[in-house]
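All protein chains but one are shown in place.
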Amino acid sequence: MQLVLSEDQELLAKTVADFAAEHSPLARFRALRDDADPIGFSKALWREMAELGWVGIPIPEAHGGAELGLAELCVVLEPLGRCLAPEPFLSTVLLGAAALVRGGTEQQQAAWLPRVAAGEAFLALAHQEPRSRYDLQRIETRAERDGDGWRISGEKIQVLDGIVADALIVAARTSGDAADAAGITLFLVPADAGGLEVERQHRVDERGAALVTLAGVAVDAAAIVGAEGQGARLLQGVVDAATVGLCAEMLGSMQECFDRTLAYLKAREQFGVPIGSFQALKHRAAEIYIQIELARSCVMAAARAVDAGDDEAPRLVSLTKARCSDAAILVTNEGVQMHGGIGMTDEHDIGFFLKRARAAAQTFGDADFHRARWAGLGGY
Amino acid sequence: MQLVLSEDQELLAKTVADFAAEHSPLARFRALRDDADPIGFSKALWREMAELGWVGIPIPEAHGGAELGLAELCVVLEPLGRCLAPEPFLSTVLLGAAALVRGGTEQQQAAWLPRVAAGEAFLALAHQEPRSRYDLQRIETRAERDGDGWRISGEKIQVLDGIVADALIVAARTSGDAADAAGITLFLVPADAGGLEVERQHRVDERGAALVTLAGVAVDAAAIVGAEGQGARLLQGVVDAATVGLCAEMLGSMQECFDRTLAYLKAREQFGVPIGSFQALKHRAAEIYIQIELARSCVMAAARAVDAGDDEAPRLVSLTKARCSDAAILVTNEGVQMHGGIGMTDEHDIGFFLKRARAAAQTFGDADFHRARWAGLGGY
Amino acid sequence: MAELEAFRAEAAEWLDANAPQAIRSLRLHAELGGNWGGRHPLWEAPEMETWLRVCADKGWTAPTWPGEYGGGDLSNAEAKVLEQERKRLQLPEPLTGFGLSMIGPTLLRFGSEAQKQEHLPKIVRGEIRWCQGYSEPEAGSDLASLQARAERDGDDFLINGTKVWTSYGDLSDWIFALVRTNSAVKKQAGISFILIDMETPGVSVRPIKLISGKSPFCEAHFENVRVPLANVLGEIDGGWTVAKALLGHERSMIADVFGAGGGARGRRATLAEQAREVLGGTPGEPLPDALLRDRIAQNEMDMKAFHLTLQRSRDAAKAGQQPGSESSIFKVWATEANQRRTELAMQIAGPQALGWEGAGFDEAELDCTRAWLRARGNSIEGGTSEVQLNIIAKHVLGLPD
Partner (left out) sequence: MAELEAFRAEAAEWLDANAPQAIRSLRLHAELGGNWGGRHPLWEAPEMETWLRVCADKGWTAPTWPGEYGGGDLSNAEAKVLEQERKRLQLPEPLTGFGLSMIGPTLLRFGSEAQKQEHLPKIVRGEIRWCQGYSEPEAGSDLASLQARAERDGDDFLINGTKVWTSYGDLSDWIFALVRTNSAVKKQAGISFILIDMETPGVSVRPIKLISGKSPFCEAHFENVRVPLANVLGEIDGGWTVAKALLGHERSMIADVFGAGGGARGRRATLAEQAREVLGGTPGEPLPDALLRDRIAQNEMDMKAFHLTLQRSRDAAKAGQQPGSESSIFKVWATEANQRRTELAMQIAGPQALGWEGAGFDEAELDCTRAWLRARGNSIEGGTSEVQLNIIAKHVLGLPD
């Protein structure tokens, strides 16, 4: 494992950064919010990203993708994190498409992956429930056999970009009790299935999320993604990889928040000197810098470990999420504090980073959760 | 409850401070260590303190004491903490005598308390065991009935000033299993009892402590302090009050460590200016100041609550010990760091505070332990 | 003491006789929080207007102020008794606001006779609502670097500039503001404390939205606003002295608010209650998450230690001792402990803490999110934590510049 970007990756990073600067300044994010955009992102921009090949990065070449790794996806996500681009990489690519790539039948893959890669179809993963907190195995939604098929009933929350999804991958229990690992099955459910209701949730970070209610939604046997009752492992693998992608985005966001704060420290004067000349602020800035550098190393290592199918990957994922969660909160808290009063106003952009940082920190498990997981995987 | 010193208390504080300045500068502590003094403190000075009435503060007037409260004892202990005076207040007065005051028979009290108040007798409490950590109820030492009396066998560790004690108050189990609250009984055991062995332990803070081995030590029925099997509650009450006394001493130590550090910050120059002009150090000094002020309020409140027999006392004790433990470690770590290289040398005094702070922090339960106790007492 | 007890009986009787039935045990609205008065008053309940009027007639909206300005002429001890009786009878305050708490006492101390005659009775009667104009967009912690300027024009000043963080500026009638009247002298000198009627042409006010949503804060612009010289409180160019007196007052108010657990705290569950609800477990037994349990205990203990320190400070004052330096820690500690509390509440709420509005989040969860965002400002407003630490380092610890 080499913790360095290849020349191709460097080039990709630069392309994405240039694209983001041109098409997705922070003002775009603000406008989407202020206009109360119904889906919260731009489908047109998404198609452009797809045309540039980014959406298809983890999708096999046979299905129209680039068949590259999580490492490349992270290279794309970091600059997008810098500008808080709300396009649905996490939901459609890292959760939805990834579940099909890892566990989907040839038929499911052929039906969805080319359309996803082309930026034409959206997917979402509906796994979280009111009582699940961060536990992937705490699933109460039930799928009961109904002839050759199944009927699914339950309630899902915070389904990322669920409002635009053309199909949802729903985690349901086909056997066992609420917290059992065994008995979880993933189903591919078209958004227009009868009994499926999707309602938008409004989050503090303005990202698209939805409440999903399944009232006896009927699907046939071919809707199963992966093996019946064996969904926990697949779900964990998908969420682990998505977590690293989220961390890459967080890394971009915290780097941008810090860059803006540094610029402010240099420009803003108080008592006749730049506030960045105050040693207490300098030392705090240096501490932030350290945290970001450490987070960067973790993101790179975790992405490569996941790509390599390394045994250490789950621990590195938890390492990375714990660090990025803590670092993002530190960096953005300090960002607001160092901006002073203006940082508290809605019209200043720095607060967007604070909101996104907290939302990301509390997605896929917070730092406590991942430290506990690290310890558990370490046998203590 | 008034969180303010009375005029009498103010006067007492000043008397003790003057006495400490004259008779117990830090150089005395260093000399006791360097000379490998066998008991680690001065019996002559102890008698002087007794003559001044400090040793007898919590002892009833009927037994030659002043019959004052923990609040007054704290007033004495704080200045003694400033100069790290190693005299056995904690062991003889706060643990040993307090157990007799709270639970002793008239005969026990009459036999021991006047001599303690006069500075002539020393007591110790032997409760801690190799497996007890901070749990007062985890007692494996057993007392078995033997005719009208008892035979006690077991092993005690870190018995404070055990080496000089004329009698030990030994917590033993007369029934129940290792962690049970019921079945603990306290026994007053003369130091010359057959089968009792006391060996000095050398601690990082140079305070007197001993390993105590009891091999079938025979005592008669009149040796029981308090009621048979009901010792847990008595022990808890004694240790709670002693904890507050320890905190008062810690408060003095941390205040002194901070005062010395502040003086160093003002005097020491680097890059042509006093290092205390560097804002990062200033802010850290201000944070330390805050912690000490908060600790001071807690010590005062806890002492008064214990004196008043307030229901809130146990929570205030834990509040105080948790804060003082954390604050003492912070203050002394920063003390060494801010002194730089010289602070790491044995010939500089600041390191003594670091060592004592850690030892005190890990006596009678560390901060984690007391936060958990606070939560438990709060019903969560 | 007997006299005081006689007064207690008298006060209780009067309150009971005069308070309209409808306002007794009235639960104050979060947004209004009492009678603020003013030219365009907002009433919690129609009877609150009556309540204000009867109290003002008796001078009991400002019980300790001199009767000649409409006050109640009570001693501090009597005023305290009156307050106790009012609370005992569960009656709301007849009047609240910056007139009573800030500019009124300042007028009493620094105002000319004419100024007192003009303003104090209107404050007592709740006819004029006041706001504060100190901060400026470019000044921040360096308050004395303010740029709003007043230029002399005959018997008037012409005022130009912008004030920010003016609480309830959009609902207020008059503003007390700091303006630069002399730029030839060094910063703190050359500032005047001036009273401005906000209906004067050239004054405009715009609410400020915060990251937590709407807020009481406003930005006030002054464009050639004409104000008589006579509206200066204290000396011309001597406003810094007046302002400092007021600022110390503001900071201790902020600490008091957090000391009391935050304005709206009373209606919120404690962290332990919130955690029990979210995490479950057996009531009375340790919470199932030992980490959160430890942090909740830490935060409760932070608050408790703070309250004990407040008490120590007050007890020392009561005992006639010199005020100790411990009061310098109140603002920074209380606000940061509150920030930790709201962040902890977010962590306890977990995925449910991420709501902004609408479906899928209950009121307590949404409140948790907003409170967290709002609390970020606590360590900035009213003197940043950095400024507080500087003050401690310099004035308490004597560390050199």
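Quick notes on this one:
Each chain gets a letter, A, B and C, in the order it is written, and its residues are counted from 1.
Rule of thumb we're sticking to: a contact is a pair of C-beta atoms (placed from the backbone, for glycine too) under 8 Å apart; a residue touches a chain by one contact, two chains touch by 3 or more.
Keep in mind it's a predicted model, so treat the numbers as computed, not measured.
The absent chain, not drawn in this view, touches the displayed chains A, B, C throughout the complex. Here the missing chain is touched by one residue of B:Glu10, B:Glu51, B:Asp177 or B:Glu199, and it is B:Glu199. For the chain left out of this panel, the touching residue among A:Arg323, A:His339 or A:Arg356 is A:Arg323. When the omitted chain is restored, the residue from A:Gly40, A:Gly237, A:Gly276 or A:Gly351 that touches it is A:Gly276.
Summarising the interface, chain B meets the missing chain with residues 128, 133-134, 157-158, 199-206, 209, 211, 268, 270-272, 278, 280-281, 329, 333, 336-337, 340-347, 351, 354-355, 358-359, 362-363, 366, 368. Residues 2-4, 262, 265-266, 273-274, 276-277, 279, 281-283, 285-287, 289-290, 293-298, 300-301, 319, 322-323, 368, 371-372, 374-376, 378-380 are the ones on chain A that touch the missing chain. By the touch criterion stated above, the residues of chain C touching the omitted chain are 289-291, 294.
Quick note on the criterion: only the chains that are shown with their structure count from here on.
In this assembly, B is the chain whose CA centroid lies farthest from the centroid of chain A. Distance from the chain B centre to the chain C centre is 44 Å, each centre being the mean of its Cα atoms. The geometric centre of chain A is 53 Å away from that of chain B, both derived from CA atoms. Shared interface positions of chain C, i.e. residues touching 2 or more other chains, are given as 386, 389. For chain B, residues touching at least two other chains, in rising order: 279, 281-283.
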